[in-house]
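Every protein chain but one is kept in place in this view of the complex.
Coming up: chain A.
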Amino acid sequence: MKWNGWGYNDSKFIFNKKGQAEFTGKRYRLGGMVLPTFKEWIEKTFGASLEHKTTSRASLNVNDVPPSIVNEEFLQDLRATKISYSQDAEDRVFRAHGHCLHEIFVLREGMFKRIPDIVVWPVCHEDVVKIVELACKHNLCIIPFGGGTSVSSALECPEEEKRMIISLDTSQMNRILWIDEKNLTACVEAGIVGQDLEKQLAESGFCTGHEPDSMEFSSLGGWVATRASGMKKNIYGNIEDLVIHIKMVTPRGIVEKNCQVPRMSTGPDIHHFIMGSEGTLGVVTEVTIKIRPVPEYQKYGSVVFPNFERGVACLREVAKQRCAPASIRLVDNAQFQFGHALKPQVASIFTSFLDGLKKFYITKFKGFDPNILCVATLLFEGDREKVLQHEKQVYDIATKFGGLAAGEDNGQRGYMLTFVIAYLRDLGLDYYVIGESFETSVPWDRVLDLCRNVKERIVRECKEKGVQFAPLSTCRVTQTYDAGACVYFYFAFNYRGISDPIHVYEQIERAAREEILANGGSLSHHHGVGKLRKRWMKESISDVGLGMLRSVKEYVDPNNIFGNKNLL
C-alpha cells in the first residue's frame, strides 16, 4: 500500500519515456496499457503541462512525526493482554488520515499536528472488549480504524486531544465466523476488507453484493459506521438493508440484539444508532450480514443519450418502473470525454475501425453532438434469461428517451474506471492538479437543476478565487431510488499560481456543498459527515435531532473515550 496516496504501490499512472500515459501493475484490466489520448486530455482540460512537476517526499521523515504521548500504566496493562501493538512512527502516521485531498497533501508536503500515539491490533471481539476497558480505566482516547478510506476527515485526530490516542486497527479481525445457508446469512468479523469478504464467500458460492467503489480497501465495520452504499444496491440493498445483527463494544458495555431476525418492532432500531455513528460510540466487532448465491450471469451495457436532460429523464423512468438493473449510472459529457481519454491503445486496426464507425454513427447519423451527449453505463446480474429480458426492457425505455445502445465494452470500462480513478488524483498532484469527489442525494425533480448549479458554482468560485484555468467540474448520477437519485461530482483544477491551494480548494468545496444544500440536496448520501461536514449537521437534522444524537453519545460514552469528534 502507498503511504502517501491511494491503493497499491505497484499500481499507478505514469508518463512513460515517450511521454504517453500508462497505468502500471497487473491488478487492473487497464494495467500495463498505454493511454494515447490521455496526455492531451490532461493538457486541454487543466492547462497542465508535463514540464511543471511537483514531487512528493520519497518517504516519511520520522523526525517530523509528533512524539508519542505514552501512558505507561496503560502500556503495562496492554502488554499483559498480549494484544499486539506498535508505537512506530510510520504505523502511526498511516492511521492518522483518510483520503481527503488535504490529508494526502499534508502527507506529501507537511505533517499532521496530531496523530495516534499507539496502534493496537485486536484479533477478536474479546480483545476489543479488553482494550476498551483499559482505555476507560486510564481515560484514554480510542479511534477505530478499518480500511482507512474515509473521505470526511473522520480519521484525523483532534488537535486538542491531550490524552493518549489509541488507533484501534480492526484489520486482524477478518474471519468469516460462520455461514448460515438456510437463512442466507453470514457472521463476519468487522475488520474484513470488502474484496476479501467477497472472495471468501465466493468459495462457498455466495456473495454479499455490497460493492462500494472503495471495496478493495474498505472494511465491513467501516461500512456500518458510515452507512455505506454499494454500487449494486438495486439488487442487494445498502448496508442498512444488508445487516441482520451487529455487535458493538462501547464504554458502557456491549450492545447487540437478542436474535437474528429480518425485522422487529421493538422501538427505534438500535442498529440505526450504530450505523452512521462514525466511531463516536464504540467499535463494531461482529456483523451478521445477508448473503446471496453468486449470480449466474453478469452483463455490462451502455446507452448514449443526446444530452444529459434526456438521460436523467430515462433514469427517472427506469426508477419509476422499478426495473433498474444492478447498477445504472449516467455520466455527463465531461466525464464521457474523460472516459474516452482513458481508452487504451487499441490492439488491432479492426477495433479502431469499429470504434470509428460507431463514432460516426452516433455523431453524424444520429445527430448527437459529441460535446453534449452523455452515457449511461449498466450492469445486469442474475439468471441469464432474466438478464436478457431485463436488458431488453431497459433498452426499450432508453429508446423512448432518444437513447442508443453503445455496447458492452463501454459499460465495462465505465465500471473499471471507478476503481482506477482514485489513482488519478496522485498523478494530478504530481502536475499541480488537485481534485476530489463528493456526493449527495436529491429528489428527482431537482436533479438537473442541482447538477447544473453545482457545476456552475464550482466554475464560478474557481474564477473568483483566482484559479487560472477553468476547472474540471463534472458529475454523474450513480444511484436511482423511487424518490430521487444519488449524484456524484468530480472536481479538479490546476493550482499553479495559487499560494495556498488547499485553502482555496476547501473554500470551493464548501461553496459547492452550500450550493447542494440550497438546491435541495442532502449533506451526504454515503460518505458520511466526519469532521469535514459537521458544520451543516444542525441545518440538516434540526436542533432537536442533533440533541437526540448527543444524548445517545452522552449515555453510551460519557467520558468521550471514542473521541474522534466526528458527526456531533
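Here, a residue touches a chain if its C-beta (ideal position, glycine included) is under 8 Å from a C-beta of that chain, and two chains touch if they have at least 3 such contacts; residues count from 1.
The working rule: contacts and distances are computed from a predicted model.
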Assign the chain not included in the display its UniProt protein name, restricting the answer to "LYR motif-containing protein 4-like", "Proteasome subunit beta", "Dihydroxyacetone phosphate acyltransferase" or "Phospholipid-transporting ATPase". "Dihydroxyacetone phosphate acyltransferase"
Candidates A:Ser214, A:Asn494 or A:Asn519 - the one touching the absent chain: A:Asn519
Given A:Lys2, A:Arg292 or A:Arg446, the correct residue touching the omitted chain is A:Arg446
Could you list which residues of chain A touch the chain missing from the display? 445-446, 449-450, 452-453, 456-457, 517-520
